[in-house]
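I am attaching a structure below and will ask some questions about it afterwards.
Heads up, one of the protein chains got dropped from this complex, but the rest are sitting where they should.
Now for chain A:
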Amino acid sequence: MLTYTFRRLLIAIPTLLFISLIIFLLLDLAPGDPLAQMPLTVPPEVKQKMREALGLGEPIHIRYALWLKQFFIVEPLHIFDAMFGTNIGGDAQRIISWQTRSPVADIIAQRIPQTLWVVGLAYVVGVAIALPIGIISAYKQYSWFDQIGTFISMIGFSVPTFFTGVVLIIIFAVNLQWFPSIYNTTHKVTDWDSFVFQLRQMAMPVAVLALYNASQISRFMRASMLDNLRQDYVRTARAKGLKERVVVLTHVLRNSMIPVVTVIALGVPTIFGGAIITEQVFKVNGLGQLLITAIHANDLPMVQTLTFIFAILIVLFNLVADILYGILDPRIRYD
């Protein structure tokens, strides 16, 4: 298992380098201009000077090499410095956002908590709702519970979050005034009241995303349970006189979890990707919102860095899912 993991990690390096090159080329060759949003009153000569100040004058291979150096050497050193108070990184040029003219990594670090709180919590809540629903729906197939569960997950799956989000805002923020419509990213939890406020402001975005996640995962859970409930070993277990509880929750559930765990693990990188639309609707200024504003402003260093971090996470969690397979199912061995 360990050698397998090492082998996979080694293969990941050329994969990621290739991905980074593709992302860089795609972004660079795409039309667009970081200064396009400037008012027309700024004369072209001034714009040209600003472009040069952003480093756009250099040829493409030099910019790519520079970015690689900054991402793989300078930024990790800075993170190390920040953690241990050292100064190895020194004055080396970090990846600078074109919009803010500040290091990209600092802004990402600032945004991660919001995203983890809201999108992460929504994922946890979604999974926590999805598993029981999936199990019960499968066990009592075609019962009223299954029908309602199917109906709700179809709604959650097919109605886009920008619609459910706005509907929730109009009902709960505008009409009932229970929750704020705009997320306060500066809020700090210090006592009970502020904790309650934090819960209130997270309620709507978490609900929207949890519904979406839950509907997806519950369908997987249900399908997987149904497959297993029809297996011969289930009949054997029942014939042995095992309690129904033990049959379903120990034997069937454990076997059904294998594909579901993969789906859950593969979904984890999307937490870090943030929820572009939901974050925008509720003004949760997390990573998704950061990515979309960077795309709008043609802030290439920011878009490049964010998408590449997502790529790393996806590669990593693919590996995690594969390893989990092996742990959950003793029949699967890679060595």
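Here is the rule we go by: a contact is a pair of C-beta atoms (placed from the backbone, for glycine too) under 8 Å apart; a residue touches a chain by one contact, two chains touch by 3 or more; residues count from 1.
We adopt the following convention: contacts and distances are computed from a predicted model.
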item: Chain left out of the displayed complex - its UniProt protein name, from "Acyl carrier protein", "Peptide ABC transporter substrate-binding protein", "tRNA uridine 5-carboxymethylaminomethyl modification enzyme MnmG" or "AtpZ/AtpI family protein"; value: "Peptide ABC transporter substrate-binding protein"
item: Sole residue of A:70, A:181, A:215 or A:262 that reaches the chain not shown, by the stated touch rule; value: A:181
item: Per the touch definition above, residue among A:53, A:79, A:246 or A:327 touching the missing chain; value: A:53
item: Contact set of chain A toward the excluded chain (per top definition); value: 31-33, 35-54, 96-97, 99-103, 106-107, 110-111, 169, 173-174, 177, 180-182, 184-186, 280-281, 283, 285, 289-290, 293, 296-298
